[in-house]
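Now for chain A:
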Amino acid sequence: MEMKLTLGPVLFNWEPSSWRDFYFHVADEAPVDIVYVGEVVCSKRQPFYNKVLPEVVERLKKAGKEVVLSSLAMVMNKREAKTMRELAANEDLPIEVNDVSALAHIAKRDHVIGPYINVYNEDTLQHLAAHGARRVCLAPEIHFASAKILAEAGEACNTNIETQVFGRMPLAVSARCYHARLHKLTKDNCQFVCNRDPDGLPLNTLDNRSFLAINGIQTMSDSYLDLSDKMGEMQAAGIRHFRLSPQDCDMVKVACLYRRAGKGENVAEKLKALLPDARFSNGYYGGGAGYQRLSA
Partner candidate 1 sequence: MTKKQHRKTPELVCPAGTPSALRVAVDAGADVVYCGFRDETNARNFPGLNFSRKEMSEATEYAHKKNAHVYVTVNTFPQAGKTDLWRKAVNDAVDCGADALIVADMGIAAYAAKTHPKTRLHLSVQASASNPDAIKYYCDTFNVKRVVLPRVLSIPEITALNDEIPCETEVFVFGGLCVMAEGRCLLSSYATGKSPNMNGVCSPAGDVRYAQGKDGSMDSKLGVFTINRFAEGEPTGYPTICKGRFKCGGDTGYIFEEPTSLDAISMMPELLQSGVTAFKIEGRQRGKAYTEAVVKAFRKALSDYARGWPLKTDALIALAEGGQSTEGAYKKTWR
Partner candidate 2 sequence: MAMKKDQQRLTFFEPVVRRVFRTILDAHPEITDRLGDYAASRIRIDVRDAPFCMVLQVAKREIGVYRRGAKVKSDAQISGSFMTLLKLAEGGDDGDSLFFNRDIEISGDTEAVVALRNALDDSDIDIIRESLAAFGVLALPLRIGYRVFQDMQPIVAGMFAP
C-alpha cells in the first residue's frame, strides 16, 4: 500500500470562518489523502462548526479526500452523549472514535480509533478490530518498537496503524478548563477565551523553559512533534498512515514537506525555515521523554 498522509482534526478554537477557509484551502491544495473534521476538545465549540461542516465535507469530498468525522475526547453530560450517539449511528461517513462511549453504538460499522483511546498492545488492537476498527491512530507516547509490533498484528486483523508525525502532541484532557481558569472565568461562562490562542497558549517553567501549551480542557506539548526523518523506517515496518496535526501555520506547505519526507527526502531544514519559532521534538519515538529532540 502507498503511504497516506492524513490531516488530523483542528484541535484549537478557530473562528468558524477561518476554520472553513482552512479546509477549503486544504481541499484545493494540500497533498493529503485523508482529512479528519469535527470538534474533539470542547463540546461548547461544536455548534459554531456544525453550521459550516456540511460545506466543508462537501468540498473535501469533491477534491477526492477521504473524510472522517472526529468525535469528542471527553463525554461527560447528556448533551455530549447524545451528540456521540448520533455521530456513531450515522452511516454516511466513518467516524474517529475518541471516547469508548461511541463503541456502544457503532454496531461494527467500519471506523477509526483516535489517539485518545488507549491501544497499547496486540490484544486490545485485535479486540477493537473485531468490532470494526479499520485504522488506529496511536497515542503519541507509544514508542516505535511497540508501534511496529502493533502494525504487524494489525496486518493479521485488517487494521492499519496511524501515527502523528507533525504538530503539538495531545498530552492530557481534564474536566477542568484551563483557559477559563486562567482568565478567572467559570467553565460554564467561559466566554470562549480559548479562541485568543489559535495555536495553544504556551506554558513555561518558573525558570522560563518552554514546556507545555494549554488549549481549553486539553494540555499539549509546547514542542511540535516532527518524525519526518522516521517515515521511511515506519513504512518499512508496515506503518503507512501519517498524521499531520493542524497548527496555526501554512499547513499546505507542511503537507508538501511531509509528502517529500515520506519519499525519503530530509526536510528538517526546510521545516525549520517554514516555522522558525517552533521547537521540534521526537523523544517518544525511541522510548525517551517526549520533549527530547534526538538526532538519528
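In the analysis below, contacts are C-beta pairs under 8 Å (C-beta built on N, C-alpha and C of every residue); 3 or more make two chains touch, one makes a residue touch a chain; residues count from 1.
How these were chosen: all candidates are chains of the complex that A comes from, given by their letters.
From a predicted model like this one, the values you see are computed outputs, not experimental measurements.
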Query raised in the report: Any idea which of 1 or 2 touches chain A in this complex?
Result: 1
Query raised in the report: In the complex of these two chains, what residues of chain A are touching candidate 1?
Result: 73-78, 80-81, 84-85, 99-105, 116, 118, 120-128, 139-142, 145-147, 149-150, 153, 169, 171-178, 181-182, 186-187, 201-209, 211-212, 214, 219, 221, 283-284, 287-291
